[in-house]
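Everything below concerns the one structure shown next.
After this line comes chain A, so read on.
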Amino acid sequence: MNVMDTRATSAMLYLDGVHVSFDGFHAINNLSLALEPGEMRAIIGPNGAGKTTMMDIITGKTKPDEGTVLFDGTVDLTRLDETRIAELGIGRKFQKPTVFESQTVQDNLLLALNVDHSVRGTLFWRGSKAESERIDKVLETIRLTDARNRLAGSLSHGQKQWLEIGMLLAQDPKVLLVDEPVAGMTDVETHLTAELLKEINRNHTIMVVEHDMTFVRELGVKVTCLHEGSVLAEGSIDQVSSNERVVEVYLGR
Partner candidate 1 sequence: MTPHILTRSLDRAATAFVLIVAAIGVLIPLSNLLLPQGSMFQVPTYLVALWGKYVCYAILALSIDLIWGYCGILSLGHGAFFALGGYAMGMYLMRQIGSRGVYGNPILPDFMVFLNWSKLPWYWYGFDKFWFAALMVLLVPGLLAFCFGWLAFRSRVTGVYLSIITQAMTYALLLAFFRNDFGFGGNNGLTDFKDILGFNVQAEGTRAALFLLSCLALIIAFLISRAIVASKLGKVLIAVRDAESRTRFLGYRVESYKLFVFTLSACMAGVAGALYVPQVGIINPSEFAPANSIEAVIWVAVGGRGTLVGAALGAVVVNYAKTFFTSGPLAPYWLFMLGALFILVTLLLPKGIVGTFNSWWEKARHSSPDADSAAREDGIGAPNAAE
Partner candidate 2 sequence: MLTQLTHGIATMTRRRALAATAGLVLGLAASSSLAPAQAADDTIKVGILHSLSGTMAISETTLKDTILFLIDEQNKKGGVLGKKLEPVVVDPASNWPLFAEKARELITKDKVAVVFGCWTSVSRKSVLPVFKELNNILFYPVQYEGEESERNVFYTGAAPNQQAIPAVDYLMKEEKVKRWVLAGTDYVYPRTTNKILEAYLKSKGVAQDDIMINYTPFGHSDWQTIVADIKKFGSAGKKTAVVSTINGDANVPFYKELGNQGIKATDIPVVAFSVGEEELAGIDTKPLLGHLAAWNYFESIKTPANEKFIKEWQAYTKNPKRVTNDPMEAHYIGFNMWVKAVEKVKSTDPDKVIDALPGIEAPNLTGGVSQMLPNHHITKPVFIGEIKGNGQFDVVWKTPGLVAGDAWSKELEGSKDLIGDWVGKKCGNFNTKTNKCGGQGS
């Protein structure tokens, strides 16, 4: 392992030969993947392909049994915990929208802001103009300005998805991991979400996991198809969807 001395790769996120098993079940099997800076990548795959587990590995929730996971070419993510990884600049949106339901939309964003996260810092936090301006801006981006004082729990499903994306924006990470952002959304909302992601992609690296092929097509980015914990196919959406093995996997053998 020549990880620490030089940049091993130019990739923003680099996974190589990763294995994870739970009680004998191989959730991730020799997975290798690289995400270049500024890239947006869509990950598809049937249920149980290991998509969420892969995100768990990147964000430090699950430790791989073996393999390399590098961030920014230098940082070994397998040794860090979730908090540290989040501090490095990897943000994550969960499959099930996870917002702080008993707090207001505004507070949700406030919590996500990339400022002092120490106990001391939050206890004596007094807020600043810059912070409220940023919150205003994010609210505008995710179209929730009118709902800023509503409790997050009272939002609609789609609004919660957006709020969570908004929290990612407030967090301002280098890499965004987005797990099924359009699940349960109407077509219009799906479209808007795609637009939103493309906009975010202008200055962020993004990895999107999604089932919705229309959405993936609309994103128009490179697609990786996972199956049984490893990469089955990679390329444009058309290339991947015409791949025989992908078709086989999706339609059953």
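The candidates came about this way: all candidates are chains of the complex that A comes from, given by their letters.
In this text, contacts are C-beta pairs under 8 Å (C-beta built on N, C-alpha and C of every residue); 3 or more make two chains touch, one makes a residue touch a chain; residues count from 1.
Values in this document were obtained by computation on a predicted structure and should not be read as measured data.
Only one entry among 1 or 2 touches chain A in this complex, and that entry is 1.
On chain A, the positions that touch candidate 1 within their shared complex are 59, 61, 81-83, 86-87, 91-92, 94, 98-104, 106-107, 110-112, 114, 117-119, 122-127, 149-151, 167, 171.
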